[in-house]
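Note that one protein chain of the assembly has been removed; the remaining protein chains are unaltered in position.
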Amino acid sequence: MARFLKKRDQQLGRTPGSPVFIGQQKIDRPRIRKIDYSASTLHDAFFPDMEGMTPPQAGEPCCWLNIDGLHDAGLMTTLGSLFNLPSLVLEDVVNTGQRPKFEAFSESVFVTLKMLFFDRDHTMIQSEQFSAILQDNCLLTFQEKPGDIFDPVRTRLQNAGGRLRNSGPDYLLYALLDCIFENYLKAVEVLGERIEAFDEEILEDPSSELLEEINIYRREVSYVRKAVYPAKEIVLRMVRTESELVSAATQPFVRDLADMVEQTMDAVDIYREMLSDHLSSYNMVMNNKLSETMKFLTMFATMFIPLSFLAGVYGMNFESMPELHFKHGYYVILGIMGGIAVAMLAYFKKKHWL
Amino acid sequence: MARFLKKRDQQLGRTPGSPVFIGQQKIDRPRIRKIDYSASTLHDAFFPDMEGMTPPQAGEPCCWLNIDGLHDAGLMTTLGSLFNLPSLVLEDVVNTGQRPKFEAFSESVFVTLKMLFFDRDHTMIQSEQFSAILQDNCLLTFQEKPGDIFDPVRTRLQNAGGRLRNSGPDYLLYALLDCIFENYLKAVEVLGERIEAFDEEILEDPSSELLEEINIYRREVSYVRKAVYPAKEIVLRMVRTESELVSAATQPFVRDLADMVEQTMDAVDIYREMLSDHLSSYNMVMNNKLSETMKFLTMFATMFIPLSFLAGVYGMNFESMPELHFKHGYYVILGIMGGIAVAMLAYFKKKHWL
Amino acid sequence: MARFLKKRDQQLGRTPGSPVFIGQQKIDRPRIRKIDYSASTLHDAFFPDMEGMTPPQAGEPCCWLNIDGLHDAGLMTTLGSLFNLPSLVLEDVVNTGQRPKFEAFSESVFVTLKMLFFDRDHTMIQSEQFSAILQDNCLLTFQEKPGDIFDPVRTRLQNAGGRLRNSGPDYLLYALLDCIFENYLKAVEVLGERIEAFDEEILEDPSSELLEEINIYRREVSYVRKAVYPAKEIVLRMVRTESELVSAATQPFVRDLADMVEQTMDAVDIYREMLSDHLSSYNMVMNNKLSETMKFLTMFATMFIPLSFLAGVYGMNFESMPELHFKHGYYVILGIMGGIAVAMLAYFKKKHWL
Amino acid sequence: MARFLKKRDQQLGRTPGSPVFIGQQKIDRPRIRKIDYSASTLHDAFFPDMEGMTPPQAGEPCCWLNIDGLHDAGLMTTLGSLFNLPSLVLEDVVNTGQRPKFEAFSESVFVTLKMLFFDRDHTMIQSEQFSAILQDNCLLTFQEKPGDIFDPVRTRLQNAGGRLRNSGPDYLLYALLDCIFENYLKAVEVLGERIEAFDEEILEDPSSELLEEINIYRREVSYVRKAVYPAKEIVLRMVRTESELVSAATQPFVRDLADMVEQTMDAVDIYREMLSDHLSSYNMVMNNKLSETMKFLTMFATMFIPLSFLAGVYGMNFESMPELHFKHGYYVILGIMGGIAVAMLAYFKKKHWL
Partner (left out) sequence: MARFLKKRDQQLGRTPGSPVFIGQQKIDRPRIRKIDYSASTLHDAFFPDMEGMTPPQAGEPCCWLNIDGLHDAGLMTTLGSLFNLPSLVLEDVVNTGQRPKFEAFSESVFVTLKMLFFDRDHTMIQSEQFSAILQDNCLLTFQEKPGDIFDPVRTRLQNAGGRLRNSGPDYLLYALLDCIFENYLKAVEVLGERIEAFDEEILEDPSSELLEEINIYRREVSYVRKAVYPAKEIVLRMVRTESELVSAATQPFVRDLADMVEQTMDAVDIYREMLSDHLSSYNMVMNNKLSETMKFLTMFATMFIPLSFLAGVYGMNFESMPELHFKHGYYVILGIMGGIAVAMLAYFKKKHWL
């Protein structure tokens, strides 16, 4: 199954703006969680469907609506008309192969990107698409399946005096993005810890398992890079956006995000380069080892060649070979053989072949 | 036959703006299809030539005129004067080696690019040139031969309440480009599915057929890249164009195209890099395999060298070689040979050569 | 002789603006051809020198003055004062190592670039410098030697109703540049046709002649690239120029040139990349072939090693070697040898070394 | 322990702006040093805590407050409220993994970057984070541990007539940055001196220790590059800043810093390239050496092959082998063997294999 590109056969030739789910369904039916909060109140509840729900009016508490599961076209259409969402946005929300993206509309700001998790069991970065639509006093977020990294934010929401409870949904969006980017750094850190250890292992034990592991880490670093690079673009657009939905008070925090994404990118680039260095180191070390082995064996063989030749000569059956009849011929020839061996060893030493 | 550059001998020294066909003729005579549509009406018909045809007047239904086959200079000249087309545009339309291009004139917008199809039989991306000229309420499109990927658009045109029937020719142009770019992604997806599978095959069975296949996929990915890169430029120019022929209502859709082209480019770049990694992996695996083989064989040979030497020594014909007359000389020497063999195996083991 | 940089010893320390010829003299004395044309008249004549010539007055027919041969400093000085040319321009005209360049002065526009020809006899791109100075109603052009690619333009000049006869010298300049750029594409096409054929040859017959040929094509593609890259800059400056000497009517044609140069650059880049792929393919194929050969030969040798050892053992002269006296000892040992050979072949097969 | 990325587990999910220390604690309790200076006065003292300290009022002497040790959250919070520091700045100050950064606020300018030292004992660049907050007439600086490179600045502060005593805290900040960047250049110079010497050593004695050393230097140059690249960005932002805290009189000095950083970057890039050249040189030299060795040994072996074959032939036990009974057969065959050896040597010479 292609990991870098999602199958989009259903999409071919469809009317643009159709909310056709692209991806793998990871939950039976969507799960809806609605948190209404203001400086003084906090309501947190799960709902089976959208029945009876309306966007919060001006003056009402801020609303965070999170949907886990993107395959229910009916739900999406309902949401779309209820919150007056552009159809092209809905199409992007349900396309799990969508490229990370920031777009500002007159009444909504739309952000989509990947959440990354390091799956230790498969030495593999797993990803889940996260989309958010920011409106005047509500924030819609979409995930592929239940379970996320936002619990610290939900905890901070319970602190009535905290900045979260006293700010608008733009600050909530920032807080979620901050979680996501912290997790990027975390993922890179986990990869990096192993990568920085390869150096020594290559010198000590360049097994073929190590080579395979290096290649796995290269692939995973590439995978992270694919997610992080467009994320930088997104944050930069968010910094520069003229939409009033992102308030001036939230802007310094968004700039801080840019900082973090840049640091992640720096680290990704350093590890990519390091892995590529590791590969060439591995190659050099392997080549040197093999060369040493072959050289040793060849020299060993070479040393015996003139000796065997001599033995062959005195194994010939000529009638008149005077040496054969010398009293100590045999011992002399053994001595000569020993001398040749010593001389060759000395020559090899002198030539630094040994 | 050069696939990346078309022969243009007829073009050398010609007056600029001459509609000289450059390419391979793929159909006997051009085929003309005219679809007139408005919110309430729809006429779809084939015509043998341009006789009696006129550009639609303001207020008349929108007209989509598609021509399959570009070699008929007479037809092109007639079209040019009928629709008042710039001669340099006509020259580009009939040049199947034309670089993808967007150009806005006062009364026309001109777009040309390649349609891509994956030809499974030859593991090869096939391309066909598509050109479009957008005017006030008509759209002219040109293809090299009959048969295309636009049937879903034609089907949607039959839906009287749909956006296509209620928008101008600029939205129709968008719909056609959307089909073309969906097919780009489709082509990359087909390539990518195979490419992502190479990883494992290289480790398991690095045959020379696999190497050839990797090289074929590199060539095809390069070919797609050649088409997609300028396509991005085109869409970006279309987004930024000041021509009133592209209406504000259509602009968000054009931006969505940019999105899709960027995703295609990302995928193309990832697969390019992956294939290059595959090549070096293949090389490493092959090198390792060969080295292992050679090392094994050399060690095997080396082990016998001192044994054969010993046999040679005792095959010498010296008169006085006391060992030959020892009672168990033969068995002793066989034992010594066995001992040497075992010692060497132990040494190889210790040196990790085995 | 350095092909990529011209000797400029005479230039060291000279007063700037001196028309010192840099290059190889290719003609005995300069050849002057003057074509005066208007919608109604056409005069074409060769002249031995500049005597009596004056720049055309306003209202007089347009004048195209072509000089073949750049080494005559006197002629250049005469031209300079007659047409009031900036001295730095004259210096550039006679420097055949001048980088391609576009410069707009108050009363002149100056363009210099290389004409390219594919020399089939030496598989080599030949180049000749072309310079042009555009003034109000005259065009001066300079070449290194007689013979050029502009005959189609001269033919079109005879067509009294054609655009050339009815436009100013800026359109004539465009027509000449169009010829030059068509020839760039032609040169790249000729190189490309051979380059695209290398692929198969490498797989079938990777001879060392092929390697040399690939390297020759790399050098030539580099050479073309050196000429085409700055040519693009030139055309872009010509598109953007504010000089009134390039009329609005000619601008669309200049933009079309940009198109063609970009296509040439695309092709050059593709062929560069292809050649670099070819080199690594060649290397891989050669390596595989050699490895196969070496592996086969080594295995062949290895198979005989234990057999020869056995023969050696039974060639020893020990007094008591019971096997030697067995009735069928010889046949038994031959059978054992055959068995060992078969076993080793089976082992090699199992290990996929055969 | 990952050297290129700091563990930030405590940071995951925290409220933004919390001064959570990220890094390794290198001192027991923070050390505070306060220098108040004006043209006429100079007070220099150490303090155990912030008790009783207040920011200097306008007109009071300039204050330089340096804190060594970043782990004391209480101290940081006190400082923050006393000097009215943005909470995001405090968070960056105590994050020793923070990317180098310049940010201008309304009443503060914030700079953070790394100080580099070459640790000769471990052939390793060590780094320490330096942060500075510039306010109207005070400068706060933060380091990870006591001991720094600023003593020359402190010495110059004692010169009552010097520019330092007569300028504001912006010039003091410049003087500190100047020290830091001088040390960058120094570190690169130390690396470079060794790197430039590798060239010859590779030709003379390409040991595997040398290879390891080259790889160590590559890693250290990478490490320096990671610090210097963002430093350039910082200085450029400082040059372009519109903050009035950086006075016009200090600007030429800041531009001079940019100069120095660019020179450092140039040097880093040159040494990177040089090291990469060294690696390929090393590889070539090693390959050539091995090839020479193998070729020599193989030729040596080859020369004996036909000789041994001949010996084998005349070791056969056929009843009728006339040569065996020739009177001088033995000497003739020895002569033939000598002749073959000489002929082969001559052939090898002719083929330039020797």
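First chain written, first letter: the chains are A, B, C and D, and each begins at residue 1.
Just so we're on the same page, a contact is a pair of C-beta atoms (placed from the backbone, for glycine too) under 8 Å apart; a residue touches a chain by one contact, two chains touch by 3 or more.
Quick caveat: nothing in here was measured; it's all calculated off a predicted structure.
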item	value
Contact with the hidden chain (one of C:Arg29, C:His43, C:Arg99 or C:Arg240)	C:Arg99
Per the touch definition above, residue among C:Arg31, C:Lys145, C:Arg163 or C:Arg218 touching the missing chain	C:Arg218
Hidden partner chain, residues of subunit D it touches	149, 151-153, 155-156, 162-163, 174-175, 178-179, 182-183, 185-186, 188-189, 192-193, 196, 199, 203, 252-253, 256, 259, 262-263, 266-267, 270-271, 273-274, 277, 280-281, 284, 288, 291, 294-295, 298-299, 301-302, 305-306, 308-309, 312-313, 315-321, 351, 353
Where the unshown chain meets subunit C, residue by residue	1-5, 7-9, 11-16, 86, 88, 92, 97-99, 101, 208, 211-212, 215, 218-219, 222, 226, 230, 279, 283, 286, 290, 293-294, 297-298, 300-301, 304, 307-308, 311-312, 314-317, 321, 323-325, 327-330, 333-334
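Rule of thumb we're sticking to: only the chains that are shown with their structure count from here on.
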item	value
For subunit A paired with subunit D, centre-to-centre distance based on mean C-alpha positions, whole Å	26
Residues of subunit D touching at least two other chains	315
Chain contact graph, described as a line, ring, star, complete graph or other shape	line
Contact pairs between chains, per stated definition	A-B, A-D, B-C
